[in-house]
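Taking it in order: structure first as structure tokens, then the write-up.
The other protein chains are all here in position, but one chain of the complex has been omitted.
In this document, chain identifiers A and B correspond to the written order of the chains, with residue numbering beginning at 1 in each.
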Amino acid sequence: MSASVSSRHPLLTSIGVALAGIAAVALLAVLPGGSTLAQQVVSGLMLGGIYVAVAVAFTLTIGVLNFLNFTIPTLFMLTGMVAWGLSRWGLPFGLSPGLHWAPALLGGVAVAILASLIVERFTFRYLKTRHGDATEHAIPLVSSLGFLLIFEHLVLIFLGSEAQSFPVRFRLDLHLGPLVVGLPQLASLLLSLGVVFWLSWLLQSTRTGRALRSIAESPDTATLLGVEVARIVPIVFLLSGLLCGVAGALFVVNYSDVSPFMGEHVGTKAIAGMVLGGLGSIWGAIAGGLLVGLLETLGIHFFGGDAAQVAVWGVLLAVLILRPQGLFGASRIGKGKL
Amino acid sequence: MPAEPLLALSGVTKAFGGLTVVQDVGFDLPRGGRLGLIGPNGAGKTTVFNLISGVYPIDAGEIRLDGQPISRLPPRARVRAGIARSFQNIRLMPHLSAVENVMLGQHARAAGLGALLTPIAWMPRGRWRREAEELLAAAGLDIDPGEVVANLPYGIRKKIEVVRALAARPKLLMLDEPAAGLNPAETAELARFLREIAAAGTTLLVVEHDMGFVNEVCDRVVVLNFGRKIFEGSMAGARADTTVREAYLGAEAADAA
Partner (left out) sequence: MSGYWAGILAILAINIIFAYGIFITAAAGQLNLGGAGFMAIGAHAAAVLGEQLGWTPAQTVPAAVAITACVGIAIAFPVLRTRGVYMVLATFAFAQVVTGVILTQPALGGAMGLVVTEYVDLPVLLLAAAGTTLLAFWLMATRFGLALRALHDDELVSTLMGVPARAMQVGAFAIGAGLTGLAGGLYAHHFSFVEAQYFNPLLSIYVLLFVLIGGTQTAWGPLVGATFFTLVPELLRVGGSWRYVVFGAIIVAMMMFRPEGIVTRSLVDRLFSRRRPAPDAG
């Protein structure tokens, strides 16, 4: 399977969709009885903003390296739990008392990036055997499952297995007619989209971005063209660590609680978003992440949590089988050269 | 009425996304014939192989084996009909042993659930295994048949490719650059082996760049250039043909010569 990462700009389309969405919400809000629904749509989009960042982390590693990185949800969790630990107890070895929430969150993000780079050091750099057979892509996947176990249980050992409340004193609600929009929520949606836009610009317009895209097309050709694959690959892990860190920090700001298991829920939803958008497509991951957030919130509102799970995964399975390129992606079919 | 050719191509055309790589190619290959398919790089030789063995469907034209149209058949039905092939880059299964690769070549002949579910690995004297080992020996391969092929040298693997195709007991054996990368001694040995096979009644279709090898093995050649047939006849005829010389050497060089 040829890997790829695409970041084509359907900018006008996305602006159009966004305007249509705002108009729809506004319409719902003024309709009698529609304001609860409109509130759900707003919450769904906010939640979707967090899924977007994690989904982009997934899609980036798959697109460039053909690697389904299972540590990504753990990096998200690591950010939240480490930040909570820093704010509760301060730096290790009694170096400082408990930190203010902002530096604590920054520390959490830094740890997530560091952890991501450790994963790169021990998975990709050792991947030398290439038989080109059908399960070759499973080798880094299995390594990442090993790291998932390591990180998760280190957190359990040092930070406990309890869900913790991590209140961030940063609450300000905007009242737009009948709608209540939390300022942190709005800020997080914008920040997460901002990071993704920056990433898409990076891929499209910089030297590093071109190198990444050439690796995505063919690592061998990229090497022949003088791209130093070994130096570029860590950038993918740095970026995915950053994206997970930002998502984890925004989750804390919005929902004020953390747990060692918070990664699983967000991770599976982000995978769903990535698949809906098409593997390797950044714009697809944005649309897919927002869509999953929306579907989840509305699904729970109307049908309850377990039914929402069946719906989300059922749709996902159907998309994988019927439109593996995603709802928005272009088809890319190739046959092995003989 | 002349005897029906074993393989007949007429008007075969294939395009990949607007680029026509094979255009209106037609030739007959009589039973027991030894045809060389030659031409410069990118002439479409391997694509013709892929069209005959069913890797891709053809866009237009017709391919007949024994008078029966096969262009619509899936690849595995074409193997059963009697077409087996080797590959330009060695495509042996790296995790299987030499004898297992050859037994894989027999697959088309092992029909039915019984043949599928009888152990073949536990019985060193079983029919299939013995036949595969004999075939390896007949090809002059002095190796441990249980050796995993990834551990074997290039020349040996190249030859196992040919043996694997032969294991299907094909009417038509298609070899894609069988001599590429072999040293002169190995090439001569391979040519001798192929003449033996042909003498035993197997029809050969060979793509090869080594013209000495083609001359030794084949009785007739078809020359392709840019996806079109530019010559069909004897090797000596091809050497003398101006169009063929131009295709290989470029127009001016051909004039100068």
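Just so we're on the same page, contacts are C-beta pairs under 8 Å (C-beta built on N, C-alpha and C of every residue); 3 or more make two chains touch, one makes a residue touch a chain.
From a predicted model like this one, the values you see are computed outputs, not experimental measurements.
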| item | value |
| --- | --- |
| Given B:S53, B:T187, B:T202 or B:N215, the one touching the chain that is not displayed | B:S53 |
| Candidates A:V41, A:L68 or A:L199 - the one touching the absent chain | A:L68 |
| Sole residue of B:A108, B:L136 or B:V223 that reaches the chain not shown, by the stated touch rule | B:A108 |
| In chain B, positions touching the absent partner | 53-55, 74-76, 79-80, 85, 87, 91, 93-96, 100, 103-105, 107-108, 110, 115-122, 128, 144, 146-148, 150-151, 164, 168 |
| Positions on chain A where the hidden chain makes contact | 1, 62, 66, 68, 70, 122-123, 126-127, 129, 131, 133-135, 137-143, 145-150, 152-154, 156-157, 264, 268, 271-272, 275, 279, 304, 306-307, 309-310, 313-314, 316-317, 320-321, 324, 335-336, 338 |
